[in-house]
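Structure record follows, encoded as structure tokens.
Apart from one protein chain that is not included, each protein chain of the complex appears where it belongs.
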Amino acid sequence: MKLYEYQAKEIFKKFGISIPRGQIADTPEECKKIAEEIGKPVAIKAQVLVGGRGKAGGIKFAETPEEAAEIASQILGSQIKGIKIEKVLVEEKLEIENELYFGITVDRSARKYVAIVSSRGGVDIEEVAEKYPEEIIKHYVDPLLGFQGFEARDLVKKIGLKGRNLIIAADILNKLWKIVEKYDAELVEINPLIKTKDDKLIAADARLIIDDNALFRHPEFEKTMETEGKEFNERELKARKEGLAYVELDGNIGIIGNGAGLVMATLDMVSLYGGKPANFLDVGGGADPKRMETALEIILSNPRVKVVFINILGGITRCDWMAKGIIEARERIKIQVPLVVRMVGTMEEAGRKILQEAGIDVLDSMEEAAKRAVEIANRIAGDE
Amino acid sequence: MKLYEYQAKEIFKKFGISIPRGQIADTPEECKKIAEEIGKPVAIKAQVLVGGRGKAGGIKFAETPEEAAEIASQILGSQIKGIKIEKVLVEEKLEIENELYFGITVDRSARKYVAIVSSRGGVDIEEVAEKYPEEIIKHYVDPLLGFQGFEARDLVKKIGLKGRNLIIAADILNKLWKIVEKYDAELVEINPLIKTKDDKLIAADARLIIDDNALFRHPEFEKTMETEGKEFNERELKARKEGLAYVELDGNIGIIGNGAGLVMATLDMVSLYGGKPANFLDVGGGADPKRMETALEIILSNPRVKVVFINILGGITRCDWMAKGIIEARERIKIQVPLVVRMVGTMEEAGRKILQEAGIDVLDSMEEAAKRAVEIANRIAGDE
Amino acid sequence: MAILVNNKTRVIVQGITGTQGSFHTKLMLEYGTKVVAGVTPGKGGQETHGVPVYDTVKEALSEHDANASIIFVPAPFAKDAVLEGINAGLELIVVITEHIPIKDAIQMIEVAKRNNVNIVGPNTPGVITPNECKLGIMPGHIFKRGEIGIISRSGTLTYEIASNLTRAGFGQSTCLGIGGDPVIGINFIDALQMFVNDDETKAVVLIGEIGGDAEEKAAEYIKREFTKPVAAFIAGRTAPPGKRMGHAGAIISGRAGTAESKIKALKRAGVYVVEKPKEISERLKEIL
Partner (left out) sequence: MAILVNNKTRVIVQGITGTQGSFHTKLMLEYGTKVVAGVTPGKGGQETHGVPVYDTVKEALSEHDANASIIFVPAPFAKDAVLEGINAGLELIVVITEHIPIKDAIQMIEVAKRNNVNIVGPNTPGVITPNECKLGIMPGHIFKRGEIGIISRSGTLTYEIASNLTRAGFGQSTCLGIGGDPVIGINFIDALQMFVNDDETKAVVLIGEIGGDAEEKAAEYIKREFTKPVAAFIAGRTAPPGKRMGHAGAIISGRAGTAESKIKALKRAGVYVVEKPKEISERLKEIL
């Protein structure tokens, strides 16, 4: 679960990491009031969970409260990568001396958390890693001992911090670790951590992603999950509620399969044959008929979908159950679009029989089926 | 810092450990009301921090609310080992099938926390350890990994728990560990953990001692520290406030020294020569004159003190500073009792000079000085 | 020979009395896997499909000789179960459980490493050595014993490719699902190293997907020292960045973890990367 910048900053503040003075606003009037209170030039930052906000015009500066209101009225209600901006964070504009990068995330290969600092903050850290690998300083956290103060000091020393700022910077890094530990974060990041002209270290931005799998031990995020919901459309919300892995894309071929890898491969085959998938949907292992029915319901509520391609490889999943789910969905929600079904494996015969009796063809090969789905989609698109 | 039973139980409850229904009361009327609400026979338990409460009559049972009020009026205001009872815990009386012991504490030799369970609860666990060592089941907690669920299950299985109760008991033990971790406990104990006739596991008693040295990271106990204060007299409270290690005893020879071992040995020498120490007081290492002054002030506010024996061995502590503190205290608080001073080590000459100029004799040997202090005390006691 | 499991593998099922645990115990027994005991705390003394159930792994091991376990315990308790298995002295633990918090995975895998225990998964279909031992939830009948080693981050996609292979006449030495989570025990390189030493295995099929850089790391390893032919399929070429595609590990973060990057790296290492799953067997025909 991704947290908004302002939510992450609330947590940073609670842990004693300095953040700019500021407040969240959802109207230009509020924005103006906050700018007045701050009493100096402000930054107005669109609150969105997608990356590249700065380049998309989501961060602007205002010299006066009036200008702040003006800018807020432009940003609020506008869209970044298809997401409507409902809130802006209004903060004092900082006098920047330089910008650092501080972050902790998971290193898959090392199977450990890794703390990363860089003297090149304020830009895409992956870009820094490519262009200036020597300016990325990493430390793998001992999984049993955790991240120690001295390790943080060793790290920040390597990017040239000295004196009081060495201690404060190390402390910030240790606090990021405490946030990781306390909230099961999979990423916590300050980019940039700003060194101001009066030599203070302030977290100008904040990213925090909580491990979805650990949310069961963090009831404190229940409310946050609701706000996060705003980034999802109705179908995505429903899928989340039903525990279905669903990702919406911009094509017209609805896709359902069992198993993440198989569904991804299905999408790839559809693309390979020139089609455009409308979504990724994995019903998971051992799904029952109801689950297939729900999956179809979600997919078909997307008006862009012109054909549905169902790819089932029965292992622990039973083909007959999937077939039953398809039939039930068809009866209940009156499916208007053609279905292409590929179905092999456990209880294949029974499944085929159910579908064929209902007049639905079943194919053997996923490649063949993908090709067929694309053909149908193209034909319908051509007709329209 | 020791917590009262009712405070420990509040924490147990927060962690999901079952405790008896009940409430704290400080008047017989309240006690009656609570007993009425409980609506069945109750236990009335004096809230004191000293051990052996049961044997001292601090736990009684009442069949009716009236009887509960009656018993509360007897217990409230009475004393256990010199401590006045100000609160009683009124709880439902449990139908006991058997009594277990669950505890986690520090094993010094192993340098680890140790989880201990026993099927013989409800009695002094040290006695059980002596008489039935085979019925004490121990497990040392890995200092880096912590205490795991399976380790708790292995333990409780060894004392015969089965089925649902195996899981619940292991869960209780794991929760005790979580309490140790979260609150820096040096002891957490349920004795007895009662298995009721309807097969429930309920913590009938609760002991929790927080590591004093870790209180700096537990601001949540600030209020608890105040209630704990009630067990101390004025002198003990003042010493705690001043950071002086002070333990009051029942003799008439006030004792001040520098270094815990030296002061203990000083007490021992006084006893050996037939005297009775009034207290233990360690001014600590590198004390300044003010500290000695405060120490004398505390000691002399004890009316039982007939003579003060000051034993200073200067290492990082300066004899001249200690001498100065003595003189200043004498002038400010008008010391009425004889002082016996033994002083050797760093700045010994300067210290001696200060004291001798003020008419105070200084001795070389702690044994000689102890003997002298006892003689004086005995003479004064004889005169009185 | 095969790797990891064979007819000497003697198995404890942790979480045997749950729906999944019980169901797959039956299927494993039917396949011929030597399931000697099950563990579910609080259910000691029961039986599941004739397999005796114990409260603890230690207890199970005091009655039965076992060297591996398979875990069906729910995610919040999975780390505990793995640590129990490690502590009891098992050599191999297959973690079927999905949705284990990453922090738990990191810790349990670290402890396993320090104790020289092999962890497969989490979020894996398990491992199968056809005709000898199925330690997992894969449909047994699609596999046939032979010379191809399979290593995969996916479940169903593996069955897709394995059944293709079987139909095309390519049997498998061992088929290993390494798991769809970001942090897993045995990874591609570990598995490749095992297959190097397995004379039975003549070629390896690697089934990867977007997210992380395990395939790139594997490619480096293959280029450096792996001598057997490798064919690969990478799922997720059309996946958008920033979205989790079902598996917790299948996500393109920024510019990292794309299928292109993996395919490029593998091709550069001399791996035969195919575009369609069914092409794997066609490619193997050319190679072998």
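By written order: A, B and C. Residues from 1 in each chain.
FYI, a contact is a pair of C-beta atoms (placed from the backbone, for glycine too) under 8 Å apart; a residue touches a chain by one contact, two chains touch by 3 or more.
Only a predicted model underlies this, so the values are computations on that prediction, with no experimental measurement involved.
Note on the chain not shown: across the whole complex it touches A, B.
Touching the missing chain, out of A:11, A:62 or A:170, is residue A:170.
Only one of A:40, A:162, A:241 or A:379 touches the chain withheld from this view, namely A:162. In the complete complex, the residue from B:56, B:137, B:237 or B:265 that touches the missing chain is B:265.
On the side of subunit B, the interface with the absent chain consists of residues 50-51, 106, 108-109, 111-113, 124, 126, 143-144, 181, 184, 186, 211-214, 216-217, 245, 247, 249, 257-265, 267-272, 277, 280, 282, 285-286, 313-317, 344-346, 365-367, using the contact rule stated above.
One chain of the complex is left out; on subunit A, the residues touching it are 145, 148-151, 153-154, 157, 162-164, 166-167, 170.
Note that in this section only the chains that are shown with their structure count from here on.
Each chain gets a centre from the mean of its Cα atoms; the one farthest from the centre of subunit A is B. Chain centroids computed from C-alpha atoms place A closest to the centre of all protein C-alpha atoms shown. Inter-chain centre distance (subunit B to subunit C, centres taken as mean C-alpha positions): 55 Å. Subunit B has residues 145 in contact with two or more other chains. Each of the following residues of subunit C touches two or more other chains: 107, 111.
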